[in-house]
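Structure first, commentary second.
Of the protein chains in this complex, one is absent; all others appear in place.
For clarity, chains are labelled A, B and C in written order, and residue numbers in each chain start from 1.
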Amino acid sequence: MPISKLIERLRARLDDPTYPEITEWKNAHPGGKAIGCFPIYAPVEMVRAAGMLPVLIAGAAGGIGLDEADGCLQSFVCSVGRSTLELKLDGFLEKLDGMMFPSICEISRGLSGVWARHDPGKPVIYIHFPQNTRSESAKSYLMSELNRVKDILESIAGAPITYDALLSSFARYNRRAELLARLDILRAEHPARFSGSQSYVLRLAGMRIPPEEHSAILEEALRELEDTPEGKTPKLRMVMLGAFCERPPVLMLESIEENGIAIVADDVLLGQAWWKKPLELTGDPIENLAGHYLGEAVPNAVVYRHDGRPCDSLKLMMEKTHADGVLIASAKFCHPAHHDNSCIVRECEKHSIPYLRIEYEEIEQAFESIRLQVEALLEARERLPFAGTGH
Amino acid sequence: MLSCGIDVGSSQTKCVILDGNAIVQGRGLVHSGANLLRAARHALKEALTEAGCEEYDLTIAIGTGYGRFAIPFSHRTATEPSCHARGAAYRYPGTRTVLDAGGQNMTAIRTNAEGAVLDFAMNDKCSAGSGRFLESLTDLLGIPMAQLKEMQPPSEKPLLLTNVCSVLAEQEILNYLEGGKDSEEIVGGVFMALARRGASLLRRVGLEDEITFSGGLSHIRGMAAALSEVLGHSVNSGPDGVYIGALGAALIGLDQVMKRTE
Amino acid sequence: MEDKARSAAGLLVDRYFRELDSEENRDRKVVYLFTSGGVSELFRTFDFRIVMPEINAIHCARRNLSVDLIHAGEDLGYSEGVCSYVKSDLGLMLGPTKGCAPFGKIPPPDLIVITHGGCSTYIKWAEALSREFGCPVRMIDVPFVREEGATEFDRAYVLGQIRELIPDCEKISGTRFDIDKLGEILKLTAQTVELWIKLLDYGKKRPSPLDGFFEAVFYMSPMTLWRGTKEAVSYYELAVEQMENRAKTRFSPVQVEKFRLLFEGSPPWPRFGEFGEMFWQWGAVAAASTYVRLGCACEGLEMGPENPMEFLAYLAGLSYYNWSYGKKVRFLEKLAKEYDVDAIIANSVRSCRPVSIGLLDLRNHFAREMGIPTLFLESDIADPSYFSSVQILDRVNTFLQGLTERKKGRPRRQKA
Partner (left out) sequence: MFTSGIDVGSRSTKVVILDSSGRVVGRGLRLTGGEPARSAEEAYGEALLAARLDKGRIEAMASTGYGRRLVPGGDLQFTTVTCHSIGAHHAFPRTRNVLDVGALRSAAVRLDENGRVHRFRLNDRCGAGVGRFLERVAESLEIPIEEIGQVALFSTSPQPIPSVCSVLAETEILNHITHEDKPADILRGVFEALSERVASMLKQVWIPEGETTLTGGVAKNAGMVRALEDALKTRINIHHDSEFMGAIGAALIAMEYVQGRARAESGP
């Protein structure tokens, strides 16, 4: 079916808080278990290798009010944190057989603790990814963590996770990463054919299904895009940074793009594009995974980098995609993003790169002030002739 | 013997006068405005006239509400939750849980048959001012309060307002207005949003039958309806809900006098 | 009764800041170290001058300097959502003041050590400082402590990182590592910790001779700034002695002790005095608080300084704010019991997630399941604009009046 149709179809069920995909998968795989994973990156490869379904649980994206969660988390906690808990408290996550929280930030750490209180009896797995990535002891520590998680996952799955299973799971995720990369290139080259919001929907579709099924969708998309006609050329090509954890609403990207801005690259759903290069398919998979995390994770705001330059990813993206400007889009109350943004802003000012600094919330449904800023930016760039004549 | 309770709230000032048998003799309700002392006096005057007596007839006067310290003629002050618990337990004897929704704060209170506060939870700092919010909503939408009071929560899926902050909620509403939503829908959405917030506060202290809705918002029919819809449970509420705080204060006054006479 | 311990602590604080930039210390190297999980002893061994950015922020806040510094921080591009400690410290160091605080000049760093103990903001904070001062950054990543406690792997990881720090410290400080010196320093630390716990334990007496929060935070400064020195030991000997005298005379900081409270959460520094008054005027004393124990005296030492490096790694893991929700709750239950408190006050501070996440669940746990009245409050550690006196006072009064009524033998609460 044409890409627009495909997107439409995927979008229809994107934010269904009842997670029908899990039910379908469990029906198709009797006795199968599903593990929820809080953003950004949790060892999904391992979950899949255990024959279980890893599900990215990144909030409810506006489907529900946060009334229960507001009784547990203060209003200065990011929406993804609050709405993820809301899903739990509203009973939407009963289908999950366990929940994983990576050590990305205080919210994730905190939730891992509170979660058990609201979901007694079900395993809550907190995994501490070493922040001191260049310490000699980091690798052995991460391996011990991964092995600890492996044991828990095995006990949930009721079956051991073999090395072969791990390696073939790696292969599946490598495949998906490769397809995503091809789509990224296509988008950067033909934003008028394949928009940022479309690419985003394609990636969102992968949150609740196994990587191989996601890959199938991506392949279909690639086929369709071959002979999709070009739309009208965008007024401005921008990369979007800072939205690596909390999902920006699809509607937000659309209302940005409908004004003639093309989002040619972004860091949303970063977990899907977590590796700089494919996972090794030989040797000790646990060691591969640990080594890969310490060496080959993409630069991001929640893994400390000793060269300590949050702007690396910016420069990289802009060169790769010939972007004109930067859309600094961070979730409200996302500390890691807010810190890095101040550097990115300074970088943009220094090289006089046009930029826009916007804040969003996953639960938002109206984007007037964002649209206002986008339009104002474009009006300013279109250099209305009379400005300055001063009469 | 007469006991008087005065509840000086952020937007309204209420007064209730009880006789020795705790029968309501007179009530007063005025806009608080900038001069709380004046407001208290006016409310008291209204109540006195209705009770057909003079200020010196009052055996005791108890003040409550934000402006409770501004009332020179009150002998003692009590906090809102104590008064609302006491008042609610008296007005609706089955009461075990109270939601007091006023101009500034929403408070959920768990109480017992005697109307003592067992536990209470107040709204998050960032969701203060819900009552005032409804007021400002009226001029944002250009519909009078009287009309707002008659409006009902939506039957089908209500508009979802995501902001707890009333300032940002106003912007959200503007976005909806621009999106062509009509006032009915928006007011309904606001009712539901406030009700849901109240419900989650109530759950924080533990829902226990019966539930009584008191304070300034409680006599807005739509709000009460929305609250019981959200809770899926009937809620005591009525036009006199706004007086419950003052009633409680007056009852606490009676207790005082009784103790003294013992 | 005058509070000798408090004035002595004040003098030690002043001396600390004075010596940071004093003439005779100019040639000693400077390390910036983050408090929570920070192992100052290691750097004492190399005779570093130790600057603690959080402590700078606290002292700016206590002296009501934060507002301007926070604005300075925001002018650097840090948004309204960012931690107010970070903004005021960066405002102080990188803003117009360029590190000159009224309580002393903060020297620029030769080395910055991130102790990632419970707060990833430290990382960003350190990055910002190193960008400005162009000095090396090292890290001690202390794994989040799960309910079942730190594992051998956690400790091995921390130990490994500390070992790796030594060559850098030697290079920068130009001093060779002397494990015996470290051992001596750690002995002093162990003594200090034992004395500190002894001091806090006086809160168990009725009436409590000290306020375990509103007074103890001031007694805490030497624990943070002078850990591992003779000064610290002799200070706490003096403080313990004062408490002993107070106890003998049944002295209570609130004259007549009416309520015993347990405080969870950080102090709202800019309005701390006002905050304390709200409770003291009701005769409510903090028998205990978690904040004063967060450094390294949470539950007392389960291990001695015999093996210095292992002990160091152990100390790094004791940061309360690096504990998971479950572990915190168990600890609070223990304190509530041992200190026999009437109620718990949970103060959520907007800036600090590690402190605040879970406080509402904690309130519900204690108020509903445990039947211990618990008040939830909101303010901030350094930004006074998030301290709404009227709102907080109203809540405190309501809460304590409720306690009074319950004490008056009003009907006991039924279990929810």
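We take it that a contact is a pair of C-beta atoms (placed from the backbone, for glycine too) under 8 Å apart; a residue touches a chain by one contact, two chains touch by 3 or more.
Everything numeric in this text was worked out from a predicted model, so none of it was measured.
In the whole complex the chain that is left out makes contact with A, B, C.
When the omitted chain is restored, the residue from C:D47, C:D75, C:E170 or C:E306 that touches it is C:D75. Contact with the omitted chain, checked across B:G20, B:G33, B:P93 or B:P239, is made by B:G33.
Residues of chain C that touch the chain left out of the display are 71, 74-75, 77, 79-80, 384-391.
Residues touching the missing chain, restricted to chain B, are 10, 33-36, 66-67, 69-70, 104, 125-126, 128-129, 132, 136, 139-143, 165-168, 170-171, 174, 177-178, 183 (touch as defined at the top).
Even with one chain removed from view, chain A keeps its contact list with that chain: residues 332, 357, 359, 368-369, 372-373, 375-376, 379-380, 383-388, 390-391.
One rule holds in what follows: only the chains that are shown with their structure count from here on.
Taking the mean of C-alpha positions as each chain's centre, the chain lying farthest from the centre of chain B is A. Here A-B and A-C were compared by C-beta pairs in contact; the pair with more is A-C. Centroids built from CA atoms put chain C at 41 Å from chain B.
Centre-to-centre spacing of chain A and chain C amounts to 35 Å, using the average Cα coordinate of each chain. Of all residues in chain A, those that touch two or more other chains are 71, 74, 76. Of all residues in chain B, those that touch two or more other chains are 124-125, 204. The touching residues of chain A, counted against chain B in their complex, run 62, 65-68, 70-71, 74-76, 361, 363-369. Residues 66, 78-82, 110, 112-114, 116-122, 124-125, 128, 204-206, 208 of chain B touch chain C in their complex. The touching residues of chain B, counted against chain A in their complex, run 124-127, 160, 162, 164-165, 171-172, 174-176, 178-179, 193, 196-197, 199-201, 203-204.
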